[in-house]
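Apart from one protein chain that is not included, each protein chain of the complex appears where it belongs.
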Amino acid sequence: MKDSMILLKNIKSNFSKGGPILALILLCIFLAFSNENFLTVSNLMNVTRQAAVNGFLSLGMMVCILTAGIDLSIGFTMTLSSVIMAICAVNLGWNPFFSLLIGLLSGSMLGLVNGLLLTKCKLPHPFISTMGTQNIYKGIALVITGATPIAGMPYVVKWAGASFLSSDPTTFFGKIPVSFILMLITYVLFSIFLNYSTLGRHVYAVGGNMTTAGLSGINVDFVRTSAYVISGFMAACGGIILTGRTDSAYPLSGLLLENDAIAAVVIGGTSFFGGKGNVLGTFSGVLLISVLRNGLNLLNVNADMQTIAIGAVIIIAVFIDVIRNGGFAKVKRHIKAVSDKSLA
Amino acid sequence: MKDSMILLKNIKSNFSKGGPILALILLCIFLAFSNENFLTVSNLMNVTRQAAVNGFLSLGMMVCILTAGIDLSIGFTMTLSSVIMAICAVNLGWNPFFSLLIGLLSGSMLGLVNGLLLTKCKLPHPFISTMGTQNIYKGIALVITGATPIAGMPYVVKWAGASFLSSDPTTFFGKIPVSFILMLITYVLFSIFLNYSTLGRHVYAVGGNMTTAGLSGINVDFVRTSAYVISGFMAACGGIILTGRTDSAYPLSGLLLENDAIAAVVIGGTSFFGGKGNVLGTFSGVLLISVLRNGLNLLNVNADMQTIAIGAVIIIAVFIDVIRNGGFAKVKRHIKAVSDKSLA
Amino acid sequence: MLQKTQETTESVEPGSNAPLLEMRDITKMFPGVVALSHVNLVVRQGEIHLLLGENGAGKSTMIKTIMGINKPEGGEMLWMGKPVKLNTIHDAYQLGIAVIYQELSNIPCLGVVENMYLGNEKKKGPFIDWKEQKRCAKIALERVGLGNLLDVPMENLGMGQRQLVEIARAVDRNAKLIIMDEPTSSLSRSEIDNLLDLMLELNRQGISILFITHKLDEAKKVGHVVTVLKDGKNSGPTLNVEDVSEDQIIKLMVGRELDEKYPRRSVQIGEEMFRCENLCSDKFDNISFHVRKGELLGVFGLVGAGRTETMRAIFGTYPLVEGDIFIEGRKGKVKSARDAIDKGIVLLTENRKEEGLVLIHNIVENGTIVTMNQFKNKFGLIDNKKRTAIVKKYGKDLNLRPLQPEKRAMDFSGGNQQKVVIMKWLLSGAKVFIFDEPTKGVDVAAKVEIYNIMNNLLEQGASIIMVSSEIQEILGMSDRIMVMYEGLETGIVNNDETVDQEQILTLATGGKVNER
Partner (left out) sequence: ADTDSDADSSSGEKKSISVIVMALNSDYWHMVEAGAKLAGNEFGYEVNVVGPNSESDSVAQSNMVEDAVTNHVGAIVLAPNEPKVLVSSVQKAKDAGVPVIIIDAALQTDDESLYESFIGTGNYEAGKTAGEYLASKLQKGDKVALIRGLVGQPTHDERANGAKDALEAAGMQIVAIQPADSDRGKAVNVAENIIQTTPDIKCFYATNDEMALGAYQAVEGSQLQKQVIVMGFDGSFGALDSIAEGKLSASLAQKPIEEGYLGVKAAIEVIEGKSVEKKVNNGVVIVDKDNVKSFREEIDAKVAESKKY
């Protein structure tokens, strides 16, 4: 009896959390009616696979935004770390797993630089510092590759980025991409991390009110720095997926990827002012963007129109969230008050 | 006696405002020693001319940032308004001045859309709404031009963007670009606007504390919307200069221009949290970026290294400001305490 | 380094006079300010120690120094007789010091339990042990009377409840010393009484309390000893509360005697200036009152009674569903703050830092934010010289200290900040002033100055509506008193000899008294 009440409440609260899911479902319904290929298993798996890279980046971005920050360098952090990994694995011929580790480590280090610029050098806002490092990381990636892609990734990288659970494409598992499963696992882990670990909760606290968090004995600098390290690490993960998927690490791969990540996070309902947001929302945001691009391709929409559609969807998705969350609260309150009055 | 004291104080206070000027001077000194062509009149005028477009965009961006906002669509607002102007003037053959007016008007309207999305649709942060409109404006510009440039601008546009005060290049005035003078005039006007007009002061108040401003009878929505209209208008001005300079309006002209504008504004000492900043700072920021790019070109630094240099300069310039403003007071104190300790 | 202290499990006998915390010769400087200069403070075991002083005297700075947030330039700290040096707040917690800061330190978007354990989570392995946290939180919250609020987000609580959560946090940490920096400034009467009772109860259990407040009556009610700070220095030695009178304490704080806590005025009350009838919204219903020229209408009620919303509705910044407003007898509608200002109604919000000032801007900007347009010269440009001159003049009249127009609002003390807010409204030439909690967090001397300003206004023919949760202030200043309870008007009484505190409090808790 009581349990079922709680369950109901939980479902309701989860659904009310899920504004972006609503936008996602609407879009899917529209696409299902517009193109018969959209709702096929192979296409849906297609979408999930295409979501993976942005999926990883968005998680990192989300953590930064939760602390009321932002990481504009995320795209080229990804590029630089994957390029470093590729150099180790391909040019230097080192052990693939060791190279992978180096890649992940470089990503974290690049994130650390962002974090330290913010907390130790006291740069006023991560927008600036990461805008700076974005350029620096990009430049370094171009310099160390000589602007040439590095092809021929080791098997483990290709496995992560391009393969399926089973090698037989006729079976069910043969249709499920490894990258999507990896992404799913990461999302679950992140959900646990953000909800049940000290650092995770501190991320919310710092984003909610930095001064208060500091006065409560939270090491704010540590939390903020960690957010950027996590972001760098996730970027490196995304880099591995992308490198595997394209079988090459190329120095411009990160171009503008931060925009998709920010869009996914914000569409997912994370507050731009920090402290509020959840993994499920970001997940929906990531899928929404992926579905959108897939749909535009399936419908063979003109290139220029695609740009417009993407802009419009960003605005509409956020707007739906605004309405749902009572951003028009004042208006609503007024309406409610008026109607209460007329009933009395 | 007393006057000279005041003068001294004024200079000091202006200089302390002028952190970015310091960075600019340092850079200029360095370049003057590294390349004999840097300090020639013709090159300096070159720099100023190259600064003009960003100069206009940065002013608009600055007003938005002063209200604690941002206008990521500024680049494509510029593009779309200049493309509209070009269509009127070239394709439709309308009166040049009338077309110019339409261009400026479209810029303001596009800005108005940004403002209304923020204030009427209550989108949470201009970062999102202008990221959306950026894509939309870009798409529209591509659609209405069919993705091809429009060349053959009327004389007045070319005069503004490409000509010199005098047509005789051997005279002094023949070396001074009209666009730079227009930019200078606009900066002076803006300085007056921001310091001596009600709306200008309200921009600061709203950025400093939106709630207080609202409760003090300031129409916050109006001020914020105005900021984006101004930004749109300035973008259109920048568009005219660029169109004149290149004698063509092309649909990708706005790509990534918002980054340079943001960088100039923030390097110029405007607070990313709103309410603080001045025109002189932005001016130095604009020149700094322009000098930097010019210098790197003169020194034949290759593109990758230029990217790195620009990233580094963004960070360093902001860092200088942090130090100057005593952001490191704590650190300094700490160092002092430690050294006191070790001496004792 | 942090010195480990012995864990003493048995509670200390109250009255035993061993020093618990000693701050010796503390000096703390901020750029341009000496916040503390050779200050000594000894808190003994089992005592409630009052730390008093004017706004800006350095009380909060002292607290932050104790907690290791401020690193002092000079002086030392002793805990139970042993010198200690705190590097982080955790060191303080470790010793058994808990603190409730002046600015509430909770995070509204997180839950109550989570807020209690913020920075000090109970863990099971790498994860937070939510169950254990909940269990412990429940015990602590029950001690402060909030046992049923476990699952609520902080933002749904009232101010008083939030304050209690902070205390529960301190209790849960087994603190030996709880420091409270003005915990009562945003609480209602009954909440204050609750809190004071709780303090006495905690004290009985052997916990020492360092208590900062500007309300001397409550201070005298619970305090054992008192230390007064003035301009960052000790103003006299620590005294037993029983041995000193309120006036003596005030003299230590201010450096002179205050003539009268509630200065009298002689004003001829004139015709009606403002009237509202039947105001309704979601937070209040059926509010009708009027105020006349030269009259001060006090509005009393418990926190949450809906007074703020009512005033905001009059000021045009809260949606009004129904009701009429008359200004000087003429019916009018107030659509926005600007509209209200233009019609001569202004509102001093209760929250001066967030809603009254632009903290990063200077006094000239803040003072003229409402009236910018009045300073235009013939070219339509704002005349900054004129602005500065007027602000200086008004600042002088209001006794603003320091009188530096270029100084940022954030660098002024609370009372002086309030004066800046008052200045901006004075400049607007309003006729009806609504003061919402005008003396919240303001020291005794500054309070009197603010009362004098109000009296001046009344003498010049203005009308004032003063919302306050402090009954003395209401009784001391009002001509008439309106009382609200849960959004309803429970009575308007003339403030003459026949009115007493009990009557008003009865009204404020919903009881009825004959209307006059």
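The first chain written gets the first letter, and so on, giving A, B and C; residue counts start at 1 in each chain.
Throughout what follows, contacts are C-beta pairs under 8 Å (C-beta built on N, C-alpha and C of every residue); 3 or more make two chains touch, one makes a residue touch a chain.
These figures come from a predicted structure and were not determined experimentally.
Only one of B:Asn37, B:Asn95 or B:Ser166 touches the absent chain when the whole complex is considered: B:Asn37. In the complete assembly, the contact with the undisplayed chain comes from B:Val53, out of B:Ala23, B:Val53 or B:Ile230. The missing chain, though absent from the display, is touched by one residue of B:Thr212, B:Ser284 or B:Thr307; that residue is B:Thr307. Summary of contacts with the chain left out: across B:Ile25, B:Leu92 or B:Ala147, the touching residue is B:Ala147.
The missing chain lies against chain B, touching residues 35, 37, 40, 42-43, 46, 49-50, 53, 141-142, 145, 147-149, 151, 162, 169, 242, 245-248, 250-253, 255-256, 293-294, 297-298, 300, 302-304, 306-307. The omitted chain makes contact with chain A at the following residues, 35, 37, 40, 42-43, 46, 49-50, 53, 142, 146-149, 151, 162, 169, 242, 245-248, 250-253, 255, 293-294, 297-298, 300, 303-304, 306-307.
Keep in mind that, in the parts below, only the chains that are shown with their structure count from here on.
No other two chains have as many C-beta pairs in contact as A-B. Chain centres here are Cα means. That of chain A falls 31 Å from that of chain B. The multi-chain contact residues of chain C, meaning those touching 2 or more other chains, do not exist; every residue touches at most one other chain. Interface residues of chain B, counted against chain A in their complex, comprise 117, 121-125, 127-129, 131-140, 142-143, 147, 259, 262-263, 266, 271-273, 303-312, 314-315, 318-319, 322, 327-328.
Against chain C, in their complex, chain A makes its touches with residues 192, 196-198, 201-202, 204-205, 208-209, 211-213, 215-219, 275-276, 330, 333-334, 336-338, 340-341. Within the complex, the chain C residues that touch chain B are 31, 71, 73, 315, 317, 336-338, 340-342, 347, 349, 354-361, 365, 369-370, 372-373, 376, 380-382, 384, 424.
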